[in-house]
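All protein chains but one are shown in place.
Up next, chain A:
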Amino acid sequence: MSEFRYLPLTEKDRHDMLDVIGINSDEALFADVPEKIRFKGELNLESKLSEPELIRFFSALAKKNASTTEYASFLGAGVYDHYIPSVVDSVISRGEFYTAYTPYQAEVSQGELQAIFEFQTLICELTGMEAANSSMYDGSTALAEAALLSNGVTRNKKVIVSESVHPEYREVLATYAHGRGLDVVTVPMKDGATDLEALEAATDDATSCVIVQYPNFFGQIEPMNEIEQIVHRVKRAHLIVSSNPLSLGLLTPPGRFKADIVIGDCQPLGISESFGGPHCGYFAVAKKLIRKVPGRLVGETVDEKGQRGYVLTLQAREQHIRREKATSNICSNQALNALASSVAMTAFGKKGIRELAKQNIQKAHYAAEQFQKSGIKIVTNQAFFNEFVIDCGRPVSEVNHELFAQGIIGGYDLSKSYEGYTNKMLVAVTEMRSKNEIDQFVKALGGISVG
């Protein structure tokens, strides 16, 4: 009896196969590995588990985590607890999708190719852009790749990023920029949004691109018209906008503000929080940049009989053709999560995407109003989407600790990433939070914050 259920070869098979090859032991298969570097003995790994033991073991690990099934979460900052229609998991659990690879052989990959084509269309619709790729690793790497794309087109090395862009996205940008020798200039904030005077002063002929987030890291809606005018006053500079795609169900899409590249993360649309990944970056561009896009693109075409079909296209941009001259090194992306997002967007449909965005904005504003009524200071004083900043009057880490004891996962501690934000909490309120949960949160925080 075989010891391993994923290994079908029997001892007889192995023996017969070695015979055909003309060697007498599996040792001989590795005769080309020099003795000096051969691994002696057995790899010292954790002990192997049977299937029931494995499930028990993983369930025990999972139980050591506090999940948003049991706790009311007001934590956002780029990752959110949202409604995921049950059809999403049903579709991405199909082996035909999740056990396939990149659709190189189009004739037997039409399903995946068409699904990506639909994903590209949905992203274009949301962002108001003319083309979108098949996905990136996440929002942060999509943002960095957008800066690289811009640099490749303009040949300018100056990348301007607003301080109101997600701090981790900016950290990832810094890592990529260091490799490529780009100069990242961070423009400060004023009243929780990009300081327009500072932006104007920083933007000059050496500028490749300006990166802003809309709604920004603090949930606030950036003054896009003003920003666009500043950026495009410089002849070739690109406006790169990072957007929570869900917010675009309700907010004017960045394409309307003449953004050149729009990127972000599809996590709010059908993808679980998953401790930060896998999520799914999206990447959308204006028409003039289509041939510079990183990663895979699916295009419509016809077969010999004139039947409509889909293929990977414009591959002359990609690493497997262009090698060091490719627009990016990306190969595997996040295809299955792009599919999950597509299914979610399809399930929401025209009415649902708007309703979802509406519930987020209404609930967040209700929460802010309740905080205000209970005497907690709201720091955000401009229009916002589903996040806003409050002053806890005490270190947020302490407050969150006490909230947790009451079954609540509190908001993000802004002092971790921003100077001058001591005691400030970024609160996210999604459609998943009931009025009752919001009221309890406000009440609990009132009790804690005053001391």
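Going forward, a residue touches a chain if its C-beta (ideal position, glycine included) is under 8 Å from a C-beta of that chain, and two chains touch if they have at least 3 such contacts; residues count from 1.
As a working rule, contacts and distances are computed from a predicted model.
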| From "ABC transmembrane type-1 domain-containing protein", "Probable glycine dehydrogenase (decarboxylating) subunit 2", "Branched-chain amino acid transport system permease protein" or "Phosphopantetheine-binding protein", the hidden chain's UniProt protein name | "Probable glycine dehydrogenase (decarboxylating) subunit 2"
| note | Touch assignment to the omitted chain, from A:D26, A:D183 or A:E197, lands on A:D26
| For the full complex, which residue in A:Q120, A:T154 or A:S449 touches the chain that was left out? | A:Q120
